[in-house]
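Just one protein chain is left out here, and the rest sit where they should.
What follows is chain A.
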Amino acid sequence: MEGKAFKASAKSSSHPGSGRSSLQDIRSMWSTATLSQPKLNVQLPTVREDSELEDFSVSGKTRWSYDQKAGHDAEGGWEASDGGEDKDRFKPEEPELGGDSSQGSRLEEDASKTDNEKSTSESSLNISRHTPHRAYWVEQQNRLPLPLTELMENEALEILTEALRSYQSEIGRDHSLTKQLQRYIEGLKRRRNRRLQVLAI
């Protein structure tokens, strides 16, 4: 499961941690690249993985949840509903079916043709529905979700600010470790402010 998820990300970026190139790839995926692909096998990121493994579900207390099963079920559900609609579209052929055996083989060919057309139309419908989601999930393969990153950074800042006070009182403000910690905290704050500005835009 995890392997497939990371394979999808490997396709989009040449090497892990690639900065701009991965962003550009993801942007192209957001546009048209995926429309040419007949079927999408998207592995959604999982926190809830399997019944044997942990259970991670969204609750009122907002625990993170990326449910692969739900995603697959949703896809199956979309496919099922699309299949139903498409079956209706191709149904007009059926009333023309007669008991004539000579027409039987032609009808079978027609049926197979309609099946092919059905599958391509189904897949195109699925693609159009999946495209934005696919790009989003592939992007998530290499990164932690933004809210989680924000929570971690904010918490780390609080802890390190308290630690800085201890450093200053225990080993002094001029000590190299104190200065290193101070610079680190300032770097974290700058990163956080930059992200907040981007979000504000």
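Assume a contact is a pair of C-beta atoms (placed from the backbone, for glycine too) under 8 Å apart; a residue touches a chain by one contact, two chains touch by 3 or more; residues count from 1.
One rule holds in what follows: contacts and distances are computed from a predicted model.
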item	value
Name of the absent chain as recorded in UniProt (options "Rab proteins geranylgeranyltransferase", "EF-hand calcium-binding domain-containing protein 9 isoform X1", "MKKS centrosomal shuttling protein" or "Origin recognition complex subunit 5-like")	"EF-hand calcium-binding domain-containing protein 9 isoform X1"
Hidden-chain contact residue, picked from the options A:Leu146, A:Ile159 or A:Leu196	A:Ile159
Contact footprint on chain A, counting only the chain that is left out	2, 45-47, 49, 52-56, 61, 63-64, 144, 148-149, 151-153, 155-156, 158-160, 162-163, 166-167, 170, 177, 180-181, 184, 188
